[in-house]
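Note that one protein chain is taken out, while the other chains of the complex remain in position.
Letters A and B mark the chains in the order given here, with residues in each chain numbered from 1 onward.
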Amino acid sequence: MRHILRADQFDHDELARLFGRAIFFMEQDQHIKTRRNTLKLHQGRIMVSMFYEPSTRTRFSFEIAAAKLGMAVIGTENAAEFSSAAKGETIEDTVRVLNEYGVDAICMRTKEDGHAARAAAVSNVAIINGGDGKAEHPTQAVLDAYTIYQKFGRLDTLQVVMGGDLAHGRTVRSLAKLLSTYKNNHIIFISTPELQMSADVLKYLDKNGTTYEQTDDIEKAFTGADVVYWTRLQLERHSDAKLAHGTQAFTIDKSTLRYLPKKAIIMHPLPRVNEIAAEVDKDPRAVYFKQAGNGLYVRMAMLDAILKELP
Amino acid sequence: MRHILRADQFDHDELARLFGRAIFFMEQDQHIKTRRNTLKLHQGRIMVSMFYEPSTRTRFSFEIAAAKLGMAVIGTENAAEFSSAAKGETIEDTVRVLNEYGVDAICMRTKEDGHAARAAAVSNVAIINGGDGKAEHPTQAVLDAYTIYQKFGRLDTLQVVMGGDLAHGRTVRSLAKLLSTYKNNHIIFISTPELQMSADVLKYLDKNGTTYEQTDDIEKAFTGADVVYWTRLQLERHSDAKLAHGTQAFTIDKSTLRYLPKKAIIMHPLPRVNEIAAEVDKDPRAVYFKQAGNGLYVRMAMLDAILKELP
Partner (left out) sequence: MRHILRADQFDHDELARLFGRAIFFMEQDQHIKTRRNTLKLHQGRIMVSMFYEPSTRTRFSFEIAAAKLGMAVIGTENAAEFSSAAKGETIEDTVRVLNEYGVDAICMRTKEDGHAARAAAVSNVAIINGGDGKAEHPTQAVLDAYTIYQKFGRLDTLQVVMGGDLAHGRTVRSLAKLLSTYKNNHIIFISTPELQMSADVLKYLDKNGTTYEQTDDIEKAFTGADVVYWTRLQLERHSDAKLAHGTQAFTIDKSTLRYLPKKAIIMHPLPRVNEIAAEVDKDPRAVYFKQAGNGLYVRMAMLDAILKELP
C-alpha cells in the first residue's frame, strides 16, 4: 500500500489488519506512558496536510493521528487561497515540489473529482485522499466499517438501514458498496424518491448478490435492524407535498427509537443538524460521536501501515 | 481545576501557585538545557486550538506554551470558516467530537458570550476560554495580575489607575474585579463620561470595600500611582466637544510621564495604536511588552496545572 485513494482498494484481509491495528492504537492511547511509546514509532517523519476545502473532522483527526505517531505536521487549511494553486499551478506540480521536501505522506482534500489520483500518478510520496470533490473519501468508508466491526465483530450477515440523502451522500454510497463485498448483508434504503440510492450502486449490489429494498417507512425498516446509518436529508431542496411528511419521517427521535432493537447502533458521518434529535445522544445505541473518534485510530493504523515500509 | 472559564474562578491560593509556577517556567526558559527538561513534562499530550476569531497574542502564546511543555498542537485560526460551524454544527457537537480524539486540552476563542461555558458543559476534556465574545478572557486577567505581582510582590495595598475605554474593555473590567478581592487597593478610573466604568463593576467594588474615584484628570491620577493600566479610547466613536481635549488627555507621552512615580508600571493589553506614544517604550516603567510575554509563562502554568491531573 503506497497511496490511499479509493474505498475499494482494501481487501478483507487488509481491512482486518487495519482494524486490529486501530484497536491497538486505541488501547495505547488510554495512558500517557503507552502514548509515549506510540510517539516513538514514527518520530522524524513528516506529514503534509493540504486542504483545499474546509474540514474539521478529517483534517483534525489525521493531524492528531500523525502527531500521536510522533510525526510533525506542516500544512494549510486553505490551500485554495494560500498555495500556488492561486497562481495557476497544477496539482501535479504542487505534489512534485512536496516530493522534494523529504516528507513521508501527503494528506489532501481537493475540490475536484480525481485530483487525488492525479496527485498519486506523479508522487513517490504516499498520497492520502481526504476527500476529492464528490468522488471518494476512502478513510471515512473504512472508519464506518470499523465502527460496525467494533460492535458486531463482523461485517457480514447484518441488516443495515441507510437513510437520508442517499443520492448525493458520498459516505453511504461507499459503505453500501463495501458491505456488498461481504456475505449475507441486507440493506434497506430510506429516502424520498428523488434522493434514493442511485442505479450504479444498486447494480453493484445486484452483481455481488446483496439483497436490498427501498422504502420511506422508518418503522418497518428499524424493526430488526443491526445498523442505522443516517445522513442529512436536505429537505430545503424539496418543495413538493411530501415535504411535511418528510420532515418528520427523516428525523430520528425518541419515538422512532421505539422500533429499533436494543443491540442496534445508530451511525452518522456528522455534522448533523436536526435529522437526529439531541435527545437521542444519550441513548446507548447512538454511536456517532464514537464513530468520529474511531476516525482517529483508523487513520493512525493507515499512516502506520504506510510509514513502516519506508527507509 | 478542569476548565478555565472565568477570571473569578481562581482564589488567592490558586493564583499564588500559578504565579510561582510561571516564575519557574520563565527561569527554565532561559537556557536550552532546562528548556529540554520542560519539554519532557507533557510529551504525548495534545492541545486543540480552535479560534473562531483572529488573535495573535492569545493564540500564539498558548500554542507556544503548549509546545514548550512538549505538547503537539492541532488547530485552526479560522474556525468560523474552516470548521463544521460553517455547516451549522453546534459548539456542543464540535466539542463532543474533539473529546473523542484523545486530546488533553481545547483552547478556544469564540464570537459569542457563553460559548466556552456551553463547551465545558459537554466536555470531559479541559476547555480553556481564550476569550468568548465580550464576556470573559480569564487568562488575560491572570497574566495582568501576575505582571503586577512580579513588580510589587503583592496584589493588595496598591493605587491603580485605569484609563481609556472602561465601558467596553473586557480586560480592565476583569482586573478591577480581581483586584477588589484583595485588601486596601484604590482604583482611579480615567475616561470620558460616556466610556466610564460601568455600574455593575462599581457595585462589585463597593461590595468588596474597594475604594475608587472617577476622573478625567491624568495629572492628579498619575501622582502616587503604583500601576497605570491603559487601554485604547476609541475616540473615533465620539463627536462631541470634549474630543479635542480627549485626544491629548488620553495619550501617554513624555509630558504625562512626569507625573508618574519612579516605582510605577505602565501596562496595556495591546495592540496599542497611539494612546501610548512610541517615545514611552524605552521608559523603564513601560512593561506592556513584558506583560504580553508574561502571558506565555502564565499559560504554561495553567496548562501544566490541568495536565498533571490526567492519567
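Quick note on the criterion: a residue touches a chain if its C-beta (ideal position, glycine included) is under 8 Å from a C-beta of that chain, and two chains touch if they have at least 3 such contacts.
Everything numeric in this text was worked out from a predicted model, so none of it was measured.
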Residues of chain A (touch criterion as defined above) contacting the omitted chain: 43-46, 48, 72, 74, 76-78, 81-84, 86-89, 93-94, 96-103, 310-311
Where the missing chain touches chain B, by residue: 29-32, 35-36, 38-39, 51, 54-57, 60-61, 63-64, 67-68, 73, 77-78, 270-273, 281, 289-290, 292-294, 296
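As a convention for this text, only the chains that are shown with their structure count from here on.
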Centre-to-centre distance between chain B and chain A (centres being mean Cα positions), rounded to whole Å: 40
